[in-house]
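Removed from the display is one protein chain of the complex; every other protein chain stays in position.
Chains: A, B and C, in written order; residue numbering restarts at 1 for each.
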Amino acid sequence: MAQPFPYTYYSCDCYDSKVAAAPTKHASQGIPPAEDEDERDFDPRSPGANYSLYPLEHLLYCEDCQQIRCPRCVVEETLNWYCPSCLFEVPSSVVKTDGNRCTRNCYNCPVCSSPAVVTTLEDPFDPSSSGGPWLLLCTYCKWTSLEIGIEFEKHTGITAQLARLGNGGRTIPSHKEREKERERRLELDKHKSRDILSGSEDSPTTDKRDDGPPSHDDIYANLSAFYKSQLAAQQPSNPFSPHDINFSSPSSFSRIMNLYSSSTSKKQKREKPTPMREAASPLEGLTLHSPSTDTAIIDRLKTSGWSRTLSPAQKLAQMTPTVRFTSDLRPLASILCTKRGKRCRSCRHILSKPESKITSTRYKIKLLARNHIPRLSLRALHTSTSASASATAAAAAILPFNYDSLRPGLPIHFLLHISNPLFDPVRVTLATPSLTPGRVHTRVTILCPQFDVGANTDVWDDALSGSTDTAAGGLKRFSASGEGGAGRGTEGSGGAVEAGKIWERGRNWTSVVLEVVPGKDGKA
Amino acid sequence: MSRPSARKAAPKGEYIETDSGNKVSRRSAITGTANITLGGRTVIMADVHLRGDLHPTRAAPSTSGKEPITTSISIGRCTVISTGSVIRPPSRISRGEVHYYPMKIGDNVFIGPHCTISAISISSHVHISHHVTIHPFAMIKENVKILPHAVIPANMVIPSGSVVGGQPARVVGEVGEGWGVGGGVSGGIGGGEKGGEKGWVEGGDLRELVRSVK
Amino acid sequence: MSTQPAPAARPSSDRRTSTLQKRTSTALPKPSSIVLDPSVLIAQHAQLTGTHPITIGPGAVLHPHSKISSVLAPVVLGEGVVIYERARIGVGVGDAKAGDANRRTSVLPDRGSGGSLARGEGTVLGRNVVVETNCVVEASEIGEGSVVEAACTLGRGCVIGRYCIISAASVIPANTRLDDFTVVYSGNEKRINQTMKDRKEVRQSYKTKHAKQLDMFRKLIPNQLAKWA
């Protein structure tokens, strides 16, 4: 269990407001309005509830709207960017150009996602001067860049080196080089087709000679180059002529589009067009389907088997969606993360604003809900033996999961503690369905449904006085939190449990007793 | 700064309390006490193992600043290390020699039961759940929550304010703005355990917790 | 495994141990005895218990509060083996703590069943095996140079190959066989450590580093060997 039991979730108002706002949508859906009613009362077990229930520490409070603000009724705005692994701040200007990733030596293992370090392969017996060759090593699953045939000469500027290194060590031409190459070969093809008037269809095979099928990126580059050229062909070359505003403007494009529709053809005539055509060669981004690649993949599957293929997670993490085998993996530069401020979505007031310095953990502004709404906490009121049972019983009552330690029919008492952060007393009224919904019908009785909680006055002397008596049962409490909540605080239960009476009251807190009778579980 | 070695005669009990309020379980296993500093009000529980004996051999800058002697483990104030956890400074080979590096643990750090910790540094207000393994030279910043059974790979840096979990661990979320607020003196303390609410929260001020340890 | 530069190891040691390997692997359970090479380092509070023989090769290091138990079957530690704090070696050490030592045993085949002691082969750790903190090792064999990281549980009758790495907190169910160079990670994933497999120099540098580590321990940890010999 990630969340030690017992815990408290708060439902944000945005749920209701959403439902309230719904009718328009419903109208468009044609759902009978009757549904709105039962949709209004909040069911914690409905899948939708997962999106409106939050732990207290995630809730903010908008003082202008006088409302809780959960993570989704805020608008977040980025303050600055930094790399989570080297903790360097990245200026906003380069963030985009770097593809939102760190350009230092921060890399993650493509297999298990843990950070990879740069280490050397050099023979310990005769250390070479350069200290190389270097490689990326995952300290967790021991993956190394050697497995994709990549070594580095220097231990610095990995990103730069990686950009030029393809898997298996072949060098990747830079963008410029690729551009040049494309131009050159396009020219070539033109000549070819000019000479042979029989219009020999220059099929992809003529270009297959160079390393295999072009990569995803290459195709994309070719395509966009092709389209650009086609669009440019329509336009006067002078980039500053008013025409050029329309350079790639859709009007011209769509004109090209419906070239064949008679309406525009005359206009075309006037500016003697070369109609925007389809890509005709791989250099223009056209790739014909070739069965050979398919069969190649299948054969590889057959031979290499499961272990050489990639799990869905590994695929998703990769930059290029087309990867299939472990040999296609690329080390992943760590994705930058951001410091963000939060604003109220409705009134735009700032709810939280961290200090922009990366190292600082302080906030300039932080309006927490915990300072405006009562804090609830629940714990079993029992001997340590049955405490765990009772705790889980309640869990079964509150949450969809069921524990085996649940003892049907055995009543357990819980202590509901409500503390008041406000400076005025509050009056609390509790209510619960006598039988919890869901598979396990647990009977919950609130012994004292109505009571007051005192104002939050003068914290300090209370702190001093509180110091002594709070010491009791601390060790148990500690172990509780350690083990994840089972057997929480077992001391106390001084008075007898009586209906209608609050259990205990402090300066700004009150605790009452709930009786929980776990029902028969389908399984247990 | 005081060392567990300098103990004042305490009443027989689970814990020996040092003059600066550190509580060290009699059943804890501490080797190389000379190289360990406890910031005060820090709790070392039973079966905790501190490997102070694995200390830097060549003169390294002492992390605690004041100490002339080499320090291998320095733990801040109000930090709780619970049952069965092992704290061992990380070592690596540098310039052909094995070298142990001093480990630093900040204030108000909670280390759950049965953890194995070799981090190079753990900043303040970090909450480490039970059965967590932290490999050498991991660096954990402030206000981090580590989920149970997480395995933090070596050299990993965990930025502040993140929740990490999994094997290998990755950042799986952010602790909310309100994390670690409350407990301690800021409200709710009046209740303490008696009122049904504990007087401390994860990542918050652990004084209450330390006080309650007996 | 990290590949930092490091001076040469003593090749002599290798030769010596290879012979030792043969001997230990074929060692018949002698009546209860503890055979310790004089170069063994046993720290304070390290435990050796049990009735069956325990054999520890040269240069092995037992950290404080490590526990070697031959209660049910003999234990053999090869040369340069390192056992860290709270690690427990030997058949039967797991049972006591089976419940809480690892919660995941529930979803794996119960280790009791497969771990029949009929073979009675006990536990043999090959040369330079490292067993990290809080591990429970009941495996019958772990090959040379393998590392068992912190808080692992190796069920009875497991046979782990050479240069394997069982990453932290993994659970190896009883009677599992792992090929050489296997890496077990993320709980249940397995992969082959190609680099280690293909590159001899990597293994070599790993060895030298291990040797250095051993030397370091000798410097730092007071030896209580006398108490046992």
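Just so we're on the same page, a contact is a pair of C-beta atoms (placed from the backbone, for glycine too) under 8 Å apart; a residue touches a chain by one contact, two chains touch by 3 or more.
The working rule: contacts and distances are computed from a predicted model.
A.B. asks: Can you pick, from "Exosome complex component rrp4", "Trafficking protein particle complex subunit 11", "Exoribonuclease phosphorolytic domain-containing protein" or "Actin-related protein-like protein RO7", the UniProt name of the chain not shown?
C.D. replies: "Actin-related protein-like protein RO7"
A.B. asks: In the intact complex, which of the presented chains make contact with the chain not displayed?
C.D. replies: Touched by the chain not displayed, across the whole complex: A, B, C.
A.B. asks: Considering the whole complex, which of A:Q66, A:T171, A:S292 or A:T429 touches the chain not shown?
C.D. replies: Within the whole complex, the residue contacting the unshown chain is A:S292.
A.B. asks: May I ask which residue of A:D13, A:E89 or A:D189 touches the chain that does not appear here?
C.D. replies: Residue touching the absent chain, from the options given: A:D189.
A.B. asks: Thinking of the whole complex, not just what is shown, which of A:C86, A:A160 or A:M319 touches the missing chain?
C.D. replies: Hidden-chain contact among the options goes to A:M319.
A.B. asks: So which bits of chain C touch the chain we can't see?
C.D. replies: So the residues of chain C touching the unseen chain are 103-104, 106-109, 169, 173, 187-190.
A.B. asks: Touching the hidden chain in the full complex, which residues of chain A are there? Just list them.
C.D. replies: Chain A touches the missing chain through residues 1-3, 7, 9, 18-19, 22, 24-25, 28-30, 39, 47-48, 50-55, 58, 71-72, 75-78, 81, 92, 95-96, 99-100, 189, 193-194, 197-203, 216-217, 219-221, 223-224, 226-228, 231, 244-255, 257-258, 260-261, 263, 274, 276-281, 284-289, 291-292, 294-295, 297-299, 301-303, 305-306, 309-312, 315-316, 319-322, 324, 335-338, 340.
A.B. asks: Take the complete complex as the reference. Which residues in chain B touch the chain that isn't displayed?
C.D. replies: Residues 147-150, 163, 165-167, 172-173 of chain B touch the chain that is not shown.
As a working rule, only the chains that are shown with their structure count from here on.
A.B. asks: Graph of touching chains, which shape: line, ring, star, complete, other?
C.D. replies: Topology of touching chains reads as complete, every chain touching all others.
A.B. asks: If you average the CA atoms of chain A and of chain B, how many Å lie between those two points?
C.D. replies: The answer is 30 Å.
A.B. asks: Averaging only over C-alpha atoms, locate the centres of chain A and chain C and give their separation in whole Å.
C.D. replies: Each chain's C-alpha centroid was found; their separation is 40 Å.
A.B. asks: Can you list the chain C residues in contact with two or more other chains?
C.D. replies: 2, 4-7, 167, 185-186 - these are the residues of chain C that touch more than one other chain.
A.B. asks: Return the residues of chain B touching two or more other chains; collapse runs of consecutive numbers into ranges.
C.D. replies: 96, 135, 151, 168 - these are the residues of chain B that touch more than one other chain.
A.B. asks: Would you mind writing out the residues of chain A in touch with chain B in their complex?
C.D. replies: That would be residues 2, 55-60, 82, 84-87, 112-115, 117, 124, 138-141, 337, 342, 352, 361, 363, 366, 368-370, 375, 377-379, 381, 415-417, 419, 421, 456, 459-460, 462-463, 465-467, 469-475, 477-479, 481-484, 489, 491-492, 503-504, 506-509, 511 of chain A.
A.B. asks: Show me the residue ranges of chain A that touch chain C in the complex, using the header's touch definition.
C.D. replies: 111-112, 117, 119-125, 127, 131, 135, 137, 139-144, 146-147, 307
A.B. asks: Along chain B, where are the residues that touch chain A in the complex?
C.D. replies: 80, 82-83, 96, 112-113, 129-130, 135, 141-143, 147-148, 151, 153-157, 159-162, 165, 168-171, 175-182, 185-199, 202, 208-209, 211-214
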